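Submitted below is the structure of interest, expressed as structure tokens.
The complex appears here without one of its protein chains, the remainder shown in place.
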Amino acid sequence: MSATTLTHDHAHDDHAHDHAHHEPGWLYKYIFSTDHKVIGVQYGISGLLFLLFGFFLMMVMRWTIAYPGVPLPGIEFLSGLPVIGDVVTHWTERWAPGGIVSPDLYNMFGAMHGTIMVFMGIVPLGFAAFGNYVMPLQIGAIDMAFPKLNAWSFWLFFIGGMLMMASFFLPTGAAQTGWTNYSPLATTTHYIVKNTWLTGQTWWLAAMVFVISSSLLGSVNFITTLLNLRVRGMTFFRLPFFCWAMLVTSFLLLLAFPPLEVAAILQLFDRVFGSSFFLPTGLIQGGKLLDISGGGSPLLYQHLFWFLAHPEVYVLILPAFAIISDVIPCNARRPLWGYKMMVYSALTLGFLSFLVWAHHMYLTGMGTTMATYFQITTVLISVPSVILLTCLMISLWGGSIRFNTQMLFASAFLPMFGIGGLTGLPLAFSFIDLHLHDTYYVIGHFHYVVAPGTIFALFAGVYHWFPKVTGRFMNDTLGKLHFWPSLLFMNVIFGPMFVQGFAGFHRRWYDGGKAFESTTQDLLWTNELISFGAWGLAISQVPFIVNLWLSIKGGKKVTNDNPWGATTLEWCTPTPPGHGNFLSEPVTYRGPYEYSVPGHDSDFTPQFDGQAPGASAPAATPPVASHH
Amino acid sequence: MEIPYTVTARPDTGLWNAKIGVWLFLASEVMLFGGLFSSYIFLRLGADYFWPIHELNVKMGCFNTAVLIGSSVTIVMAWAGVKMRNYKMYFWNLLITILCAFLFLSVKFFEYKAKIEHYGVVLKDGTILLGHQPEEGYRYKFNADAVTLNFKEADPAYFMRYATKAFAEHGGAHDEHGGAATPTLPIEGVKFKTEDGKVTTLATNDFLSLKAAAKEAKKDSVKLTPVEPIGFNVQLLPQRLASHSDKTLAFLDGTVVEGKMVSDKMELHVDVIDTRAAPDADKSMAWAIMKDAGWKHAFDEAREEHLKKFKESHPGDDPMKSDHYLREALRFEIHGETPAAHEANHKQGLGFFHDMPWAEHHYPTVQIEAKDIQRWSNFLPKWNTYYAIYFTITGLHGAHVLAGALVMLYFLVFNSRWFKTDPEHLANRVETGGLFWHFVDLVWIFLFPLLYLL
Partner (left out) sequence: MANSPEEVAKHVKTYLKVGIALLFLTAVTVWLSYVDFGTHSRNMTIGLAVATFKTSLVVLIFMHMNHERPLIYKFMLFSMLLLGVMFTLFVFVRDDGLLLKGYEAVFGKH
């Protein structure tokens, strides 16, 4: 099968391969589907919507930071709308009287921005959506190993997400204690109420239990699929780096999430059954000793939380690397440089990420011995990260680069993630961290990693695989209109934060530091600048949203199953792939990145090309017996 | 198209899908229970009280351990039954496994019930009295003439949480013996009159309209008088309130109740006097509360006996440094209604089943003044971090037992027909369920000593 003869008549193919099955109803085809592609798209849409929502929360926060005490614009307009008007009026009366954001509302939005972005936005989009859609295709599988479990994962995530969203409308509002939900603050917020089950803090914990269970099931599914459903010839070192990154991410989710589940369950017990897991003896609230046994430890919560949350950082970034490692070689027409080194780096990264968590806790009064240990491991983990980034950069060398939209996003990812990573290095050292902890410097650092870092990679992925999913291209002009302003405004937002951080701006100030005017006045103007960056970023997402929806029906039609001239297996499926993915079982003949191989006819040789020189397809052979 | 390797193993990994899946799941379960066990270690190292040892019912725990071990044998036998194509062996072993699971849960239910009905009271000097209460939960009675609501909060949450029940004053408040027919009603049902004579209640909607009316009148609070004479059962120690006297109770949410304290005494059937945390066991507040001087005498005698035993077995060691000695000598268990009955029971031996739920008990009844109490609670997560972690881990473990039982029941009911058509698939299912079941068993093997014995 040669790459150039891959064009199919789609209308015919869609039904050709599943005539044996009876056609499921609409509900089971698009909503309760067990097909990995549908589930991937479901994750993708909900992830994008959550990202957008989280972004709106942040814009409200940015308003009050830049203009503390000034009523929010647009409230009157929203209150006047026909259906939601009453809800908006009622809700703003409670939380933003007169349109002025109350401190409680700021805290609530702050906590929910972090939670939604991390657990409901980026992980579902990067890991679950792209992983679900692309990974089984890349290994030549017809579906995930456990399709029903896959659907369960999505619906558990969905329930968790809905619980989170619904908690905004509880009398106490949603959680208000930061995305980390540190005890004792989180435990004792809205603690003495008639029914602790009906508070935002409790719903946050319950929602997290759902989301975590979803991730656990998902990661079991991913790993099993990757290990057992690889098609003939797909040896481990022929797996695209995308799949390797997903494998490592799955392991991180599998083993790091349970401790957070423990933390959530214990905090839930503290809240609703009055236990004292995270509450120390002698805790006072409202001037009175709380009626608790005490004897617990707030530090225990932080340990359990960060034991997850540091690996979680790599759960956010590895899918980004996964996507970029497919986009860059394809558009540079060069093999991925140092593929094996990248694989080993990702594995090392995954392992080391479990050993560094307490660098988030330098400020808790940790002793010097342990601080030294965590500083060493933290600095060590930067080595594999730098290897990954460097390999991607070297892959560009000598390429004939096509600067389409996804490549623009991918190439912007490299320096943006670089800034995010390098600004993290100083934070590894406890003596610097003691100064910068909880300032805007930290905000700037990790947002460079996840916002212009991961989110740009996710955009690149959307533009890259959109033709495979829908059969139509996204518009390139609109794409560029999306990319350039986004790049500019991302830097306008997060660049000045480093300066603010050095000046001691605390991340949880709801008035942006106006209350401390004597020390902050020189830099207060940057608050406004950053907020303008945020509005700008919002406007620059409009072309993307328009592009995404219009291209589904109106984009240019894909005429070739492999429109980008890529080498991995997902490009040999019909477009879009039907139920069961492949027309006939594919075979892998070569490595994943054979671009511009000297002596080959075209500048790319797909893995499924058995004609070009160098093809071999080893069958799966039993391992060396390890028993009896 | 079928997903490959659901029944047969893939040659290079040597495994079928569900087996990889279940082992991965177990790896994450290891981390889940690992997190709980490390919390256990953390809490135990940081405990500022005497960690309870042998305080749960060891016999019941031991029985449950045996049940789980037995079911571990039967589940692996069920699997062997499928492999050996012996239907009877498969069917009965799987059925017994499921029955064992439910037996385990039933025993657990009785253990939980016993703990929920058991109370602990920390006295001001640190002495702990354990026992049962004649009615569930300590509450004192306060006759209310007026309730003043404060509108700074969303609702009078603190008041409504702790003043759990109201009673008609003439039906129960003056009935010193707590007559069984005391009519009580939920607090939302109590009718009040406002100052201008309107009738209202504390239900959310009425509260909101009261609040709105007060806002219009620019008032912060509103005073309500009960339509009929009424008293409240208050579950929070008076000293936990914002302020209190015989005439007023002020709650932390700003609600103030005026009236008269009827009785704030707690009645307890004492079964253990734990003086370990008291500065001096001989001067513990417990002895005044117990009234009968015979109890102190019995305590002294038991302590002497243990001291003698300790000196014989550990010559030269300091008994006050031995947890074992302290637990035996300073934690005094009562086995009778009077000191004489206690001595008699002690001499003739207690019988193997004396601590089981169905055994009859007679314990001395004492009255404890509210001002002498530091804390009280039944043996729920609230009592201390030990019970908190006990209920959390065993609760989660119980949930795993239930889940495992339901999965195996599903196999038994819906997959047994595969025995003829697709026995290897059935064997795989039973093996998968079995792996999970063994994991549940081995978690319990650690839980049993850590929570019951050590």
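Labels for the chains are A and B, by order of writing; each one numbers its residues from 1.
By our rule, a contact is a pair of C-beta atoms (placed from the backbone, for glycine too) under 8 Å apart; a residue touches a chain by one contact, two chains touch by 3 or more.
What you see is a predicted model, and the numbers here were worked out from it, not measured in a lab.
Partners of the chain left out, restricted to shown chains and counted across the full complex, are A, B. Of the listed residues A:38, A:358 or A:408, the one in contact with the hidden chain in the full complex is A:358. Within the complete assembly, B:314 is the residue of B:314, B:354, B:371 or B:417 that touches the hidden chain.
Listed residues B:191, B:247, B:297 or B:324: the one in touch with the omitted chain is B:324. Touch with the chain that is not drawn comes from one residue among B:137, B:189 or B:449, which is B:449. Along chain A, the points of touch with the absent chain fall at residues 227, 251, 255, 259, 297, 299-300, 303, 307, 354-355, 358, 361, 364-370, 623, 626-628.
Against the chain not shown here, chain B presents residues 9, 13-15, 19-20, 23-24, 26-28, 30-31, 34-35, 37-38, 41-42, 45-46, 48, 53-54, 58, 62, 65-66, 69-70, 72-73, 76-77, 80, 83-85, 313-314, 317, 322-325, 434-435, 438-439, 441-442, 445-446, 448-450, 453-454.
Here, only the chains that are shown with their structure count from here on.
Centroids of chain A and chain B (each the mean of its C-alpha atoms) stand 40 Å apart. Residues of chain A touching chain B in their complex: 17, 141-143, 145-147, 149, 171-172, 192-194, 216, 219-221, 223-224, 227-229, 254-259, 261-263, 265-266, 269, 273-277, 281, 286-289, 291-297, 300, 303-304, 307, 580, 619-623. Those residues of chain B whose C-beta lies close enough to touch chain A in the complex are 1, 3-5, 10-18, 20-21, 24-25, 27-29, 31-32, 34-36, 38-39, 42-43, 46-49, 154-155, 157-158, 160-161, 236-237, 240-242, 252-253, 375, 377, 380-385, 387-389, 391-392, 396.
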